[in-house]
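Partial view: only certain chains, each at its native spot in the assembly.
By written order: A and B. Residues from 1 in each chain.
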């Protein structure tokens, strides 16, 4: 059994980790920390866990995290950075669901997250935790920067096109929409039900933190620093789910290619990436509460490709992906604890 | 033209007052106060008002409220209490949308609102602003305690039965459900979209502030202190709307009565109370954004009456009712500015 610790278990990625890990056949949750809620049984905050998780929140001091095999950080940005070194030194594997170990350029990190990066050496070592792109590195890693929710869907949608050099790299568009759980469980006015229900809008129109992450990764995938993607997020009145509508212009190779075959080949054998039949339009609900991404590729104009991608932002977009990384890092079957059927309707 | 001031215009009852008053043919909004947002154009906070309301928030000091004819308090509990005396002294009519002037017993007020009542003399003078029950007093009043959202629907549903003494008074049940806007525009976790969407629950199960208000008023309407109503609120994943399902046991007079006729007679001539045909079930959306209450009365068992009531909690349950009171206090046609057609779908 893998002994697991969770730092900061009160938010949505925390409760999703608990949902997944409490059903994982090879994981045992040792401790869940929350300074603010220490002493409170986890199931008092999340009654859905009654009968499934019997722990109470503990302070970080009481958590004995250095005795764990794996520690997840489901915390605000900056926390993992401060605590990872000690855990790694004790031989613990660390998976950060926040952004501390995603952006390789510390200047970019500081620009978008408003804080200095305090451990550039660990950042240099950290592996970006998107298994379908990075599997081997993850298997060997001891420190994972778990991908952002939007970047996961954008990368999986563009990767086959970039890897085969089928599109003009400089003007990619990622028109994305996320459910409100993506904003986290913070008390804020703009995500109140009366503000975000029966409503739709773009946001982050002056720039969003996931933009630099997307571009960093697409450039790495393409091996081409000219890649440039315009990322435009929108806020959907749904709880879970991200839908990305991706646009690019096909170069001559792309116009000659069988795009459907390319996507099917790219993800053959990937259990968590489902390439839909030609002509399909995936729905966010078709992956609700599951670790699966569904993708459809279209050529609506001779020189234009459109890729539609759906994922559950809390599962494949956050906690499910983190568990997938844990499985790889610990030498387990990659799919353990992640095979639940999506909940529809 | 009536010169109107609004204290605390940043919440949902504030913006609803602005929506209604900006279309009112005899009202002119002079000032909207907000200490926190002073200087901000109202339409920057509420883009729906762009082109309709051209004012900016001002500090209370700059608002010259004593020059208004009517001042509305769309503030947290306790604010009107502190400011009403000065305005009244200046000849201004005051309408408080919070609870400062609803509960006649200061001990009950202190128990439920956690603060001492600082002007019992004004409380004694204040008129409860439910026109269908209290019209004449409102016309003569200078200080109005505007009813709570739930109590409005419960009173209008039970009033004909109590006035005609058709029900056993001691075991009334008001099983009510409200849209989330009823909780106000405060940043709180439990009214976030991911918490209250696709969800339903009872709340306030240990007692809710509207309980004593309901009982005070039902007793007054009945002229019978034995009236006792169990009030159970639930939180609905809708923005606007209250639905009350009321139960009582009919006494022998009630069992012999033509309940449909009694309700139709009770509200004949009331433009804002619509008694539906026998057998109906009103929908909250049928009154969305309007000042109308719709009521259906049923006798599901020989000795049981069930009354179904819908209202828009922000309009007839708050700001619309306040404007209705203003019209009455100022000698205007009661319906001015309140005749908009509900928005369906």
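Just so it is clear, a contact is a pair of C-beta atoms (placed from the backbone, for glycine too) under 8 Å apart; a residue touches a chain by one contact, two chains touch by 3 or more.
The shown structure was predicted, so the numbers you read here are calculated from the model rather than taken from an experiment.
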Number of identical chains in the entire complex, 2 depicted: 4
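Definition applied: only the chains that are shown with their structure count from here on.
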Chain A and chain B: spacing of chain centres that average the CA atoms, whole Å: 45
Residue numbers on chain B that touch chain A, as the complex places them: 12, 179-181, 185-189, 191-198, 237-239
